[in-house]
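Here the structure comes first, spelled out in structure tokens, and everything after it is commentary.
One protein chain omitted, others in place.
Coming up: chain A.
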Amino acid sequence: MRDLWFTLPPAAQDLLAALLLLLPALVIAAALLRGFAPGAMIRDMGRRFLFANVAFVALIACAIAIGAGLLASERGLRAGTARAADPFDLIIAAPGSELTAMLAAVYLQPADMPLLSGETYARIAADPAVALAAPLAFGDSVGAAPVVGTTAGFAAHLSPELAEGRLFAAHDEAVVGALAGFAPGDEIAPAHGVGDAADAHAHAGHEFQVVGRMARTGSPWDRAVLVPVEAIWEVHGLANGHAPEAGDQLGPPFDAAYFPGTPAVLLRGEGLGATYQLLSRYGTEETMAFFPGAVLAQLQARLGDVRAAMSVMAVAAQVLVTLAVLLALAILVRLFARALALLRALGAPGRFVAAVVWSYAVGLVVLGTALGLALGLGSAAALSAVVTARTDILVRASLGWPEVHMAAGFVSLTAVLALLPAWAALRREIVPELRA
């Protein structure tokens, strides 16, 4: 059976899991409702105390929305961070923290990093397994947008199709990210440093003209301004990576003797096998090579412990909500005690009376759960928009199987618990309820 399960496609497994979670509710429904037609009575109960019913549905919807929204947002954030790291096959930096290097290179977080020398860079760039080797230069900014020095080849790798314009081809040209807030034709004056500590006048006289705008990448590079790495070195008074006789050359090959150093080199191998070779080859005393995706996975695995703890708390909260729902159900059913006593007085079977109570309760729960999933999707979308705006990592929230499973489990749990008020309704004496 276990083997059969693993041969199923993931979507089939998820669908079956959802059905299995719903199974208790479906079994109870079949057992209670078989041969009966309680629809008119349930509709009557729904309309008679409309406010109480609406409040009950809203309570459940909010509880489900919070759970589903958090699950969807968390998954969206994980997918977004992974998607942002996609274009970065391999990073080589000076030995140190892989996490720091990844945050700096992929997510453009300011960091102090040791530099790789010109000889090291030359050796990497000349490796036959390398298809693209792009040095990076950080540290400047324009407003909130980081200015990153790199090669036109890497800009083309990030955005194979530009949204508009062309790649930079001169020392004073720039290509901007999709959300950087600049358009071709704009003039940019970089400040030294980032944030509040940036010095707007340190690079006076060094302006860039925007000549192109990249398509959206879903990463913090969407807010970045990309300029030739040579220009960054030049505005800092360094050699520009090429011998003086090379004139205005831009991009590789770089001359090791005139290479000021780079905190990280972004690599693309000639294929998957070549990329693994590069990973192995440059894990040395002088260099550190890593897959950003692997580091991100490790980070997410560590955060997974926190996530598991949060999940336990979420389940505990869900149990509390379920108990509150049960209490509310008991109160709601008391509102209909007289109607239920009437049914019993007229000779309705106990199973029918239980079916009315159970269907009414579970109907409200199902309604609240469906509404909660819709609200959860909405709240996750709002939360994702906030995270995207704050981090520039494109987070897309969508309803997934985990939320469906959570909702199905909740419905089944409350369907089982709803048997309690149904059973209690049958235990009460008929005549006192009729006379109440």
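Criterion: a residue touches a chain if its C-beta (ideal position, glycine included) is under 8 Å from a C-beta of that chain, and two chains touch if they have at least 3 such contacts; residues count from 1.
In the analysis below, contacts and distances are computed from a predicted model.
Within the choices "Sigma-70 family RNA polymerase sigma factor", "ATP-binding cassette domain-containing protein", "Ferrous iron transport protein A" or "Assimilatory nitrate reductase catalytic subunit", the name that UniProt assigns to the complex's undisplayed chain is "ATP-binding cassette domain-containing protein".
Looking at A:107, A:168, A:352 or A:410, the residue that reaches the missing chain in the full complex is A:352. Of the listed residues A:166, A:216, A:302 or A:338, the one in contact with the hidden chain in the full complex is A:338. The omitted chain makes contact with just one of the residues A:40, A:197 or A:272: A:40.
In the full complex, chain A contacts the hidden chain through residues 35-38, 40-41, 43-44, 47-48, 338-339, 342-350, 352, 430-431, 434.
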